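Removed: one protein chain of the complex. Kept in place: all other protein chains.
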């Protein structure tokens, strides 16, 4: 069977109508070359702190750590062991990267029409120069091609940072992290801008596994002996200051619910004391987390760190997979969220204060038009984070823009996050966002809703300006 | 920089596909000239009761009272004081209308892609003949232009009523209102048809601020001394009769929840007695409101007034703005609604009775396809109000039509409401609805779902007939 070379459609993700498509292409071309602003993500810093870091083999790079990939194969009956995902008990898993890659290629058709499929195709074609569509037959040749690339110096993380045209890349770091890799990168004299983000979940959420140890670590790194709620707050403030000194623009908080009801000091002290003593009452963790979200907003008002809030993931839905493989294996499932009543205490205290910047993320799209857009279209503090996780897709972006902007306006959006561990996928993710946005704005032009002057400004903001301003990045 | 004149695209809001657009245009042209039926809104009656009423300056007309406009600027950090919004404490606010207008113009880009932006553009271009796009540079010239218009007799409210081609305009009036302006308009011999709507929320919702005073006023205007639940019901029936005499076609009810569980008479008496005595128990207001919704349906069965129910707005989410500026400042936020269990008691009593007409409005679009369309596609009493408030937009209308009509059919819709305080925006709102509907029906034609004969009837109904029939307007 004759093969046509595997290519990416230069007008991919645009609507088919010729008028809209022509405008979308023009708008996209105007922003395709802008630097990437990456204010929220999870790239491993060791890629950059060691100037000579080299990626491992193709399976280690693209499959084993990517739970978007492994979950899909698992859902169709491929054991995670066959994909080389390490077991917590050290039990046997596939170790031959070529076999893992073959299994992946055999099942690559599962990703048809998915964002993972689009990102993977863009990585293979654009980054690694693959010219044959990935399938069972081409698997090993594609593996060879990627392996060859990875051996070359220009495929090390630092040169790729320039090739990817990244202006700033933020990581997500525990409150107890002393940020040695960030320090090392700074001290190395390398020009790449990589900034930390303060994520205190593991000390703030009292039911975190290993919480007590995290508190000891917090005492150690902050120099504040955490023996009470008051000293806990002091230690957190010390850490925020430390992160800020190292350039952190923001904090990040994950919560199942958006509740923010504050406690009075006595209650907070009592709960914290019970937690230290290992004698928590039912409901203590939830109430304390809610309180701490309000408290974190108070600190943001004072120190100017942008506050990100990711709401609604029910983590580790699958006990068996969690027990065997641990966190982040594709079994976190979204649930409904309420922002109206949940956020009200926080917003009534700080939502009118221009010093607070609160960026909201949801996995419950029903809150877009009903709750989030009206909140962002009123409170000066609120901005709307981009479609998150499962919703960072062509349809997800269209739903987000259609449901958010009519009520909130474009200026209350926070631009794009790639939110990824998968460093090589960053350009593909931003590209999909930029194309989807260009197409969406082109849709406004062809419907006579905005003119070309407005459209150009909107696309530029979506691709670049909104993220920089939302995160106060210069 | 050379400027092209500011114009409105004659095919705005239509899909770009040439075939669909051509049909949409034809369908739209067939209804663009139909009179406007305005069965639900909030226009100030003083505009019409005084034949010589003149609008104030452009800021007083278009900015200060329009919380759609002021909320958006507030969300981006513009104090409401800078927009001339009066403070309850009489504190200082901007009083120079030209300065307010300049601030608005400086921020007009915030409305790109929003329905407010579309309505404002249509008002400026179509009504006031503005030819330069509003921005910082053109602000004062545009102000001059509007000011000139407003000085001319044809820009008084009554001549505009004819220019707008309004067939009937309904207002929303408290149950305790003696409707003096409605009387004055009738007695003036002017030909405009303006009808009241009976809205008893302020006496029915026991937790309304000032409720006790409202009850005294109800006693006074009804001639029924309200000393008990029984006399309360009597007084309400008297007021409904009074409104009906003055031509009211409908009642209107706002509730956070759609609960309609009736109380027995003893319970209703007991709660009402506690309310009169100022000794309500927790839950009393919610239970009484639910009961009164069923009771109002009973009265509608008897007197034929159409019953409108607006569900799901959590009012005054922002305490600071509420305390400083009062009601209706853009800080009412939608919440989830349940119609399935909530409405069941009412519908089981009266939903099969053709004398009841119950028009339902929601801010929770998730109920469209799941709850409202199935209810309306079954119960003879139920009709579906148009997309409300934040959802009265191009995308909101498309979502409404796509999610409602397949299950409910077109004839269970209630046509359009402009639901506005902003009198000059009425034509633009109806025009957007008519264009969106024409485009949607054109989409059915190009997909072979309806033929041209059906399409013509559907567009006519959406633009005109459904509203007249749903509200029994003759």
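Each chain carries a letter (A and B) given by its place in the written order, and its residues are counted from 1.
Everything below uses one rule, namely that contacts are C-beta pairs under 8 Å (C-beta built on N, C-alpha and C of every residue); 3 or more make two chains touch, one makes a residue touch a chain.
Only a predicted model underlies this, so the values are computations on that prediction, with no experimental measurement involved.
Of the listed residues A:42, A:71 or A:244, the one in contact with the hidden chain in the full complex is A:71.
Along chain A, the points of touch with the absent chain fall at residues 8-9, 11-17, 71-72, 74-77, 109-115, 118, 133, 314, 317-321, 330-336, 363-366, 390-391, 393-396. For chain B, the residues in touch with the chain missing from this view are 15, 17, 19-20, 338, 340-341, 344, 347-348, 351-352, 354, 366, 369-371, 373-380, 382, 402-403, 405-412, 443-444, 446-451, 454, 457-458.
Simple rule for what comes next: only the chains that are shown with their structure count from here on.
Separation between the centroids of chain A and chain B, computed from CA atoms only, is 40 Å.
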